[in-house]
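The complex is shown incomplete by one protein chain, all other protein chains being positioned as in the whole.
Each chain carries a letter (A and B) given by its place in the written order, and its residues are counted from 1.
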Amino acid sequence: MSERVLMKGNEALAEAAIRNGCRHFFGYPITPQTELAAYMSKRMPKIGGTYLQAESEIAAANMVLGAASAGVRAMTSSSSPGISLKTEAISYMCGSDLPCLIVNVQRGGPGLGGIQASQADYWQATKAPGHGDLHILVFAPCSVQEMVDLVGKAFALADQYRMPAMILADGMLGQMMEPVVLCEPGEVQMVEKPWAVTGHGGRRPHNIVNSLFLTPDELERTVKERFERYRKIEKTEALAENYMTDDADYVIVSYGACARIAKSAVLAAREKGVKVGLVRPLTLWPFPKQDLIKAAEHAKEFLCVEMSMGQMVDDVRLAISCSRPVSFFGHTGGIIPTPAEILAEIEKMAGGNA
Amino acid sequence: MSTLRTLIAGFGGQGSLFFGKVISYCGLHDDKNVTNLPSYGPEMRGGTANCSVIISDEEISSPLVLNPDTLVVMNLPSYDKFVGTVAPGGNIILDSTLIDKKVEREDITAYYVPAAELAEKHNLQGLANIILLGKFLAVTGFTSLETVEKTFEKVVPAKKAHLIPKNIEAVKLGMEL
Partner (left out) sequence: MATVFQRTESLLPVNIYCPGCAHGIITRLVAEVMDELGIAGKTVGIAPVGCAVKAYDAFGCDMIQAPHGRAPAVATGVKRAAPDNVVFTYQGDGDLAAIGTAETVHAATRGENITVIFVNNAIYGMTGGQMAPTSLPGQITQTTPYGRDVAAAGYPVRVCELLSTLDGTTYAERVTVDNVRNVNKAKKAIKKAFQTQIDKKGFSIVEVVSTCPTNWGLTPVKAFGWMRDNMLPYYPLGVYKDKTAEKKGDAAE
């Protein structure tokens, strides 16, 4: 096991990617993810890897498409406005069954929005990361350690299921320093990619990486096959932390950095005798429905806490089939909810019981 | 000490982020849990830069430091902005060369350190922040001097390694005040 080191979230993401076999990074500068690209630009030349600053986010994502087609672990990173530009290539990669890693260190939106931490790209990441019928794997770390751990998982599952994976972080996680233990490079298992385009060498028919199916039947068959894979992923790969939910009358649902603050509020509420728990999704797609269904068995009410206008609320309602009220508390980009604010919401929810 | 919640604030360039980095590494070296949340963006460019650090034996949930146990301020705007946030019973350490104010709150303890002036006087130019760090160490006892010395060897870049003795001198000066 490696030693414990202190790292900034953005840099830890980069180092974790390298240790998980990524040697091809294509990026474009944007706050608050720039340290990730800067770290890559420093490390990649020393380990025989590629760091390329592209002319645009569009080009960077398409370079990832090319490198992924050649079978390597490729990645790009950006922040919200830049991710919008990457959605074209993301859709093509979904349609071409290409694995890759995309990091979104979210900032406030819409438009140029702000540069402070936000979670306002939940809808984009989980519902429409590109045009067409598609999903990508979406991971929501809440600490620098978890960012590192989920980078490994994201690459592994992307390769296994042949689809893009996203780390949905935010400016707070990207900028924050925490102690972290990195994996040893030798621990990574790479899968065979017989579909990759690296030249047929006269040994096989030519491989084609393609998302175009002009015959409607063929397109539908391809998409349906892909959705069977998605159904399997939904059954097996959803992840959540259930914190003090066993006896909880009230359940907070929160992810990422925001969930840490919610956790402080849960502790404070417990001290006051309110039975509150926290369900913290680690995967936003697939969404951890089973954890919520289980929590709903005894919880009276749910509260979503997000750094957005409440983009996850409907997913929680759907997961529990609207069997319990689901309310929302949050702020938009840059205003991080405080434990005291969340505690006040919990007390409001618990009414006279608090 | 089980949990130390501190906020270090000043103008960009005064070294508040470096202060935060040093104490964060001390926490790491003492095998504690640490979060270090810096401000970033335009405020870094000539505005105020601040850094929230939590060092704890416990798992740290919220990394926010809204009510620091100990506040370190290096300029007047930061003083004005944050003096009211210090937790009752907490401390404020300020550079009295640059902040010409007396703390009116009676529920917190104030330490006036003429750090900028002392740095000039003791040939420790640019190390006012480290003098304050020495005072911070004396006030909070969050770690040992040995750990701080070990930490400087880690965080000072190799090409500036010759500055390590000066840094340690600055810490000791701050501790003795």
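Please note the rule applied: contacts are C-beta pairs under 8 Å (C-beta built on N, C-alpha and C of every residue); 3 or more make two chains touch, one makes a residue touch a chain.
This structure is a prediction, so every number in the text was calculated from the model and none was measured.
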- May I ask you to name the displayed chains that the omitted chain touches in the full complex? A
- Item | Among A:L6, A:V103 or A:V209, residue touching the chain not depicted | A:V209
- Task: Can you work out which residue in A:L13, A:M40 or A:V64 touches the chain that's missing from view?
- Result: A:V64
- Message: Out of A:S2, A:T198, A:Q290 or A:S323, which residue would touch the omitted chain in the full complex?
- Response: A:T198
- Chain not shown, touching residues in subunit A: 24, 26, 50, 52, 54-56, 58-60, 62-72, 74, 88-89, 92, 96, 197-203, 206-212
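Assume only the chains that are shown with their structure count from here on.
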- Please report how many Å separate the Cα centroid of subunit A from that of subunit B, as a whole number. 34
- Task: Going by the contact rule at the top, pick out the subunit B residues touching subunit A in the complex.
- Result: 21, 24-25, 27-28, 31, 33-38, 40-42, 60-64, 66
- Message: For a test of understanding, state which residues of subunit A touch subunit B in their complex under the given definition.
- Response: 4-6, 31-32, 115-116, 171-172, 175-179, 257, 260-261, 263-264, 267, 336, 338-340
